[in-house]
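Our next item is chain A:
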Amino acid sequence: MPTLNHFLLLSAVLFAIGTAGVFLRRNLITILLSIEIMLNAVNLSFVAFGRAFGSTDGQIIVFFVMTVAAAEAAVGLAIVIGLFRHRESLNPDRFTQLRW
Partner candidate 1 sequence: MIVFYAFAAVAIGASLLVIAQRNPIYSVLLLIASFGALSGLYVMLDAPFVAVIQIVVYAGAIMVLFLFVVMLLNAPQEDTDMDERRPLPVHKGAMKFGGLLAAALAGELVWALTRSSDPGAFSGGATDSVAAIGRSLFTDYAFAFEVTSVLILVAMLGAVVLAHRDRRSRASRAAVGPVGNVLPQKP
Partner candidate 2 sequence: MTPLFIAQIGLTLFVFFMLLNSAAVMVYVERKVAALLQQRLGPYLVGYKGVLQPLADVVKLMFKEELRPKAADAFLFALAPIISATCAFAAFAVVPFGAATTLFGLLDQPMRLQVADVNVAILVVFAISSMSVYGIVLAGWSSNSKYSLLGGLRSSAQMISYELSYALALASVLLLGNSLSLVEVVDQQAGTWLGFVPRWFVFLQPVGFVIYMLAGIAETNRAPFDFPEAEQELVAGYHTEYSSMSFAMFFLAEYINMVTVSAVAADLYLGGWHGPFLPESWGWIWFLIKVGAILFFYVWMRWTLPRYRYDQLMAFGWKVLLPLAVVNLLVTAAGVLYFQ
């Protein structure tokens, strides 16, 4: 039977993979995808803890985290579209100047 520690370890590994993706990839969309991986890892910990303590609070927090992730993904992608229209590139290293 998988114990709480198994799920927490898996969540930590997924979080680390997401963080590595945010730091190492030079493509805006992949960075946003890595942020989604991190949010999912956190969701997994929440649900695991909720189950361990026998309450539904974990699942409720996950509900809110998913909603916020959806809103953030929508606005983030809108920003990416705007940036792409201006510079025709998805590389964040191109957007180093504060001038538009």
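FYI, contacts are C-beta pairs under 8 Å (C-beta built on N, C-alpha and C of every residue); 3 or more make two chains touch, one makes a residue touch a chain; residues count from 1.
The candidates were selected such that all candidates are chains of the complex that A comes from, given by their letters.
All values reported here derive from a predicted model rather than from experimental measurement.
Colleague: Which one touches chain A in this complex, out of 1 or 2?
Modeller: Candidate touching chain A in this assembly: 1.
Colleague: Can you check the complex and tell me which residues of chain A touch candidate 1?
Modeller: Residues 1-10, 12-14, 16-18, 20-21, 24-27, 29-30, 32-34, 36-37, 40, 43-44, 47-48, 50-60, 62-64, 66-75, 77-82, 84-85, 88-91, 93-94 of chain A touch candidate 1 in their complex.
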